[in-house]
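Got a structure for you, questions after.
Excluded from the complex is one protein chain; the other protein chains are retained at their positions.
Residue numbering begins at 1 within each chain, and the chains themselves are lettered A and B in the order written.
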Amino acid sequence: MLEVKDVYKDYSRQGSIFGKKNQTILAGVSFCINQGKCMGLVGESGSGKSTLSRLILGLEQPSCGEILMENETIADWRKNHRGQMSVVFQDYTTSVNSRFTVQEAIAEPLLALKSTDGLRSHILELLERVELPVRLLKRYPHELSGGEMQRVCLARAISTQPRFILFDEALSSLDVYVQSQILELLSTLKDQLNMTYLFIAHDLQTVSWLCDQVLFLHQGRIVEQLNSRELYKAQNGYAKRLLASVNLFSGNPF
Amino acid sequence: MLFWQRIKSDTLAIICISIILAVLLSGVFAPFIAPHDPLKPDLKAKFAQISREYPLGTDHLGRCTLSRLLYGIRTTVLLSLLTMAATLSVGTLFGIVAGFGGGRVDETVMRLCDILLSFPSEVMILAIVGMLGPGLANVVFASIAAKWAWYARMIRSTVIQHKSKNHIYFARVSGCSSLHIIQKHLLPAIACDITVLATLDTGWVILSISGLSFLSLGVQAPTPEWGMMLNEAKNIMTTHPCQMLVPGLAILTTVASFNFLGDSIQDALEPKRNYSESREKR
Partner (left out) sequence: MTLLSVRDLTIRDKRNSEVLINNISFEVEPHSCLGIVGESGSGKTIACKSILGLTSPWLEVTGDAQFDGINLVTARGERVRHIRGKRICMVLQDSMTAFNPLYTMGSQMVEVLCEKRAYQKKTAQEESVKALCRMHIHEPENVLKKYAHQLSGGMLQRCMIALAMALEPDIIIADEPTTALDSINQLEVIRNFKLLQEITGMALIFISHDLAVVQQLAQQLLVMQRGEQVEYGSAEQIFTTPQHEYTRHLVNTRRALTSSFRQAMMPEQDREYVRSKRCL
């Protein structure tokens, strides 16, 4: 469904008076995601994950290479399939306009699609899906906790029944308890609505739980692609180091 | 609406709104409340003392100061508000187009602003009025032309700041039109900044129009105007200070009211103070 072909992204930075220095964030990234699958992307902060997510969403253009969704460019695909691509960001405090109530926030993509029939019942149904109480409808973002806010973002993201959702570190700011609840929810929704996910995170444990495949991004390149059930087969040095350093919790003392 | 509730509970805002409304209404109903004709000179009553007949005395041509003050509201305050509104509209339009459009559009608008801002504003106003000829309409047009670029720049930088926020990204990805994004996301966000800028500049506009009137480029004598009254009275400042105090205090009170009101509006528009009704009732 999604094809990323040899994508490069440079940002020009004012290096000195006599010219700009180019900073390469992504250097030849290529991968594919099949329909209905969940792909995980891990890498340390600063490795280019957010930049890649902005390129895939069509918010920025790559310096080189192309990104195709069902063999169309992202801009064309989004125009032809409005509301079928969605995103959940990490920072829930800026993900929703602080002047919008929860109801207005969830209704926004539906109004953009001009599907206003049965809007209220649709919103109530979405709240039920993400397990949020109805009394939160009239609240403002700063009155909700992180977990509740992220659920609102999730409800908003699935409101238009998208076929592709990109999660840009969506669970990183949440505590483990809420994370596991939302992971369950994501897994159920994916099967129910046959969605394709790209799940960007730095926590390998959540990625391996939810995703079918895992990509390792290091210094702007994909260094390893593994099946999430076969992480022991890692070959690349960085990937192996990352996997080895994961903090495992044991119910028993050391 | 929460905004109005908050304004209602702010005492200073209520005082300022009352003053401004009183001034505006006085200006609108000046023909009914003014005791004398502001344009009719009466040299026998030159520099009359404060009395029942002339509540604020008379000026050097025997015209009632109170009547001139009331009629002057129309010229000074109402005209300044009109100029302000027009400048804001033009500046906001260009600012949003530049900030949201980005790329070449942004560059073009910004270079145009750079050119306009490189002229001292007073010189530019004088030049435009000089070319178009004296008169109120030309003064207004010149004021707008001089100031819009400044607003466009301020608003453009605010727009750019907000453009990279996640909620705007989401709106773009989910297919919201640019108009919707501007209307629902950007304009409310920049409303705060615009209000404060506008109220601070009202004083500048009042003084600018007055200054031009002094040079006979704006309001022509004998049309009453606060700034002109001030200038006429400066020659007799020591002998008849009342003539200078009256328009001076009028300008001071009005401009101060606008400024304080701007502060209150900014506070009232602050989104973090929004609470859903259930919390308010508790």
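Miscellaneous remarks
Here is the rule we use: a residue touches a chain if its C-beta (ideal position, glycine included) is under 8 Å from a C-beta of that chain, and two chains touch if they have at least 3 such contacts.
From a predicted model like this one, the values you see are computed outputs, not experimental measurements.
Although one chain is omitted from the display, it touches the following shown chains in the full assembly: A.
For the options A:Leu174, A:Leu189 or A:Val223, the residue in contact with the chain missing from this view is A:Leu174.
The hidden chain makes contact, of the residues A:Thr116, A:Ser145 or A:Gln192, with A:Ser145.
Residue-level contact of chain A with the missing chain is found at 42-46, 145-147, 172-180, 202-206, 208-209, 228-232, 241-243, 245-253.
Quick note on the criterion: only the chains that are shown with their structure count from here on.
Centroids built from CA atoms put chain B at 47 Å from chain A.
Considering their complex, residues 54, 57-59, 78, 82-83, 85-87, 89, 91, 94-99, 101, 108-109, 112-113, 135, 138-140, 142-143, 156, 160 of chain A touch chain B.
Interface of chain B with chain A (complex): residues 165-167, 169-177, 180, 184-185, 188-189, 271-272, 274-279.
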